[in-house]
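One protein chain omitted, others in place.
So that you can tell them apart, the chains are marked A, B and C in the order they are listed, and the count of residues begins at 1 in each.
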Amino acid sequence: MAKHKKDKFNDFGLGEKSSSEGFRALNKDGSFNIEKINIPFFERLSFFHSLVTMSWSKFFLLILVGYFIVNTFFALIYGFIGIENLTHTEGLSPFEQFMEAFFFSAQTVTTLGYGRVAPIGLPANIVAAIESMLGLLSFALATGLLYGRFSKPQSKIRYSNKAIIAPYKNINGFMFRVVNPQKNELLEVEVNISLSAKRDNSDLRDFYVLDLERSSVRFFPSMWTVVHPIDDSSPLFGLTEEDFFKKDFEFIAMLKAFDESSGQMVYSRSSYKPSEIAWGQKFIYVAKRENGKTLVDVSRINECEKAELN
Amino acid sequence: MAKHKKDKFNDFGLGEKSSSEGFRALNKDGSFNIEKINIPFFERLSFFHSLVTMSWSKFFLLILVGYFIVNTFFALIYGFIGIENLTHTEGLSPFEQFMEAFFFSAQTVTTLGYGRVAPIGLPANIVAAIESMLGLLSFALATGLLYGRFSKPQSKIRYSNKAIIAPYKNINGFMFRVVNPQKNELLEVEVNISLSAKRDNSDLRDFYVLDLERSSVRFFPSMWTVVHPIDDSSPLFGLTEEDFFKKDFEFIAMLKAFDESSGQMVYSRSSYKPSEIAWGQKFIYVAKRENGKTLVDVSRINECEKAELN
Amino acid sequence: MAKHKKDKFNDFGLGEKSSSEGFRALNKDGSFNIEKINIPFFERLSFFHSLVTMSWSKFFLLILVGYFIVNTFFALIYGFIGIENLTHTEGLSPFEQFMEAFFFSAQTVTTLGYGRVAPIGLPANIVAAIESMLGLLSFALATGLLYGRFSKPQSKIRYSNKAIIAPYKNINGFMFRVVNPQKNELLEVEVNISLSAKRDNSDLRDFYVLDLERSSVRFFPSMWTVVHPIDDSSPLFGLTEEDFFKKDFEFIAMLKAFDESSGQMVYSRSSYKPSEIAWGQKFIYVAKRENGKTLVDVSRINECEKAELN
Partner (left out) sequence: MAKHKKDKFNDFGLGEKSSSEGFRALNKDGSFNIEKINIPFFERLSFFHSLVTMSWSKFFLLILVGYFIVNTFFALIYGFIGIENLTHTEGLSPFEQFMEAFFFSAQTVTTLGYGRVAPIGLPANIVAAIESMLGLLSFALATGLLYGRFSKPQSKIRYSNKAIIAPYKNINGFMFRVVNPQKNELLEVEVNISLSAKRDNSDLRDFYVLDLERSSVRFFPSMWTVVHPIDDSSPLFGLTEEDFFKKDFEFIAMLKAFDESSGQMVYSRSSYKPSEIAWGQKFIYVAKRENGKTLVDVSRINECEKAELN
């Protein structure tokens, strides 16, 4: 098989020793099946990155909790200074005083400033002046975070659940389909497939780059069937489904495109293990013409039918 | 014609079966004549993308309506809690109470906070504190949206209405003109033309990449005439206007450039069908020199005059 | 000279007819000496682009004037509705009433909302609610504009005032110096020189691309002398200073780099006419070593000394 070895390719920085039955370098969703441990603490902290990538529910919860804590903190400070430094707080119970201070703080940090309760005297005024400035900066930060969350390039490219071995011209091919289900246009799309295989009687893995019928398209308005022809220069040539399992194959697909709506490059990845490869199938054609327009049914990305292999 | 087939080119993910009389893959404005159907609901939602790309009138209407709904909603909550929890609301009719609550809400959500009407007591204060925070986040979002709307790269490149078949050197050429009517500079401009043609006696379409006299320019300060010389290596060689219709040609032009003002790549597309191609014309020269400056009249992009073909 | 013609190069979309004595395509500051006329009105409007690129003084003046106009406009509306709908305005003269309305508007549009003057009743409240929302949106827009102004990639690359013809190895070279006087690092810098020349006994101009001793550097921390060796493959070979004037040469330099601090590509351009070329000079070396550091005196970019040409 050495003659097929065209490229040492990315071995994920792990040398070639990472083989074992059932090895998977890349998860189906494109994330790496690799975990970094013992990251120095200060380098793990990537404050902005975390806040931009966390889920929306977590993000809003964090803001709410932060808002509550900040107001509690400042309410305690106003109480410590002396609640009499806030107007309209005379004759209240301690709990009511805390509440007034809490809501005064909320009105200050948001720069709402109704003024029914207002600071009098130096200490309360100093705290309020600082709090309002911090409030503005915090919401300035929130503005950036919201923008960062919304504007980060997101490719929702979907891969067919299964790759297939299908007839292709007078030979066979390894194929899968990709679809861009969103309205944004992807341009200058490039795709490549790498194959990671267990070496016979060894703990090492070999890496191959698979030739594609076509590795790039200028436009990608709908669906694309990526094809690796299994000719005699292919590392898959002459292999059976059983061989795929024996060699513990992993097909790693990587897609790269220019997203016209965001003006940025987007990347997408997925991988197929032998159990996710269907032999003797072909993809069903999913476009039809209606009123001079071409309609593509993206929900049928996975639809196959039986096909005789060559 | 097989010998001209230089590239399988992008077949729009539709295989080669999408042929029929009058097929058009790309509309004149550069949008694809393709519609995706059955997009899973959650993937169709592209909140930020929609808000950034919708028309300005729709955008402002949405904000106004949203503002109205939010204030109505909070006014109802303040009413439900008890309007007596807002100052200066005693002795008002129910409608007046709702109005006071509505405008109190508006003053809260914008963090205006005149304070003439102010919350008293726990429930009203809690609602007001939450409302003001949500208000700030909403306007933070609006800030991001406005920035996203304004800063998104926009190339307004215009193509001549018609392509022409014009004399070129001692042969003929397929030509069209492009102009950048804006003040921003476009650099490193690349253009390519693809030809999609109906195959004889078949439902399939063939795709060709056309050679250009020049496929890239470093600067694009004014107007550019893109030329495909029809020499004997061209798939257009020896064809007549009638042949163009018979083969249901579609010339797909794609332009790519670096927009210096936004620092981003911009893409532009258009297509020409046989009915949009004028034979035996040539473009009129539209630049003149005045006071040491070169003036280019961009409004004359479409001007042609009769020309004898070779 | 035809054998030197390596590239048709960018003829600025003007064909080759734009020749005349003293022709200049590019100004010293890198702007194009070309004006587009008859731009359709709606395409000339590039609101955001104008606001981002105008001078700071103009920008702030515009904001101030806009602020004044908006407040005058809303003051008139409040007056029209009836000034009695604002608190604390009883018993004022018409001028005082206008002033109160004007400043109430200012307090509303900035969401300041002291509340000494506050709206009462439906009409004034409606106007105030709308004004405060518009105010927030306006300042949201200002936020985007300020960010856009500050973050737009700015390369302040400076070119030596004069290009020189200097001895280079055992021949001569056409040289100029570029410096990045800012602290940001420029990486992967590419430079190219094009030569535009009047054709003998003709109105046409020819375009040449000049070979460079080195056309790209990985780092550009200080100063770079760009060199075109005048060997026998150069279109400058054997020419005298007089020839340069006769052929009405224009040397167009274009530089492209990745700006590490902004994460964007920056472009820079300049041009040299024969009167800006010094013959028989060489650039003075401007770096020295001090305390293990290399010091580069960027203010000496133009310093030359006499040098015997080969």
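The definition used in the following text is that a residue touches a chain if its C-beta (ideal position, glycine included) is under 8 Å from a C-beta of that chain, and two chains touch if they have at least 3 such contacts.
Predicted model, so just to flag it, every value in this text is computed and none were measured.
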Subject >> Visible chains in contact with the missing one >> reply: A, B, C
**OP:** Just name the one of C:94, C:238 or C:263 that touches the chain not displayed here.
**Re:** C:263
**OP:** Sort through C:185, C:231 or C:276 and give me the one touching the missing partner chain.
**Re:** C:185
Original post:
Any idea which of C:23, C:114, C:237 or C:279 touches the chain not displayed?
Top reply: C:114
Original post:
Residues of subunit B in contact with the chain that isn't shown?
Top reply: 111, 113-115, 143
**OP:** Can you list, in ascending order, the subunit C residues touching the missing chain?
**Re:** 63-64, 67, 71, 99, 103, 106-107, 110-116, 139, 142-143, 146-147, 150-151, 156, 158, 181-185, 187, 213-214, 217-225, 258, 260-261, 263, 285, 287, 289, 292-300
**OP:** In the full complex, which bits of subunit A touch the chain not displayed? Write them out.
**Re:** 8-10, 12-15, 17-18, 20, 22-25, 32-40, 43-44, 46-49, 52-53, 87, 108, 111-115, 118-120, 122, 125, 128-129, 132-133, 135-137, 140-141, 143-145, 147-148, 152-153, 192, 194, 254, 256, 262, 264-267
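FYI, only the chains that are shown with their structure count from here on.
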Original post:
Just how far, in Å, is the C-alpha centre of subunit C from the one of subunit B?
Top reply: 26
**OP:** Going through subunit B residue by residue, note those that touch at least 2 other chains and give them in order.
**Re:** 111-115, 143, 147
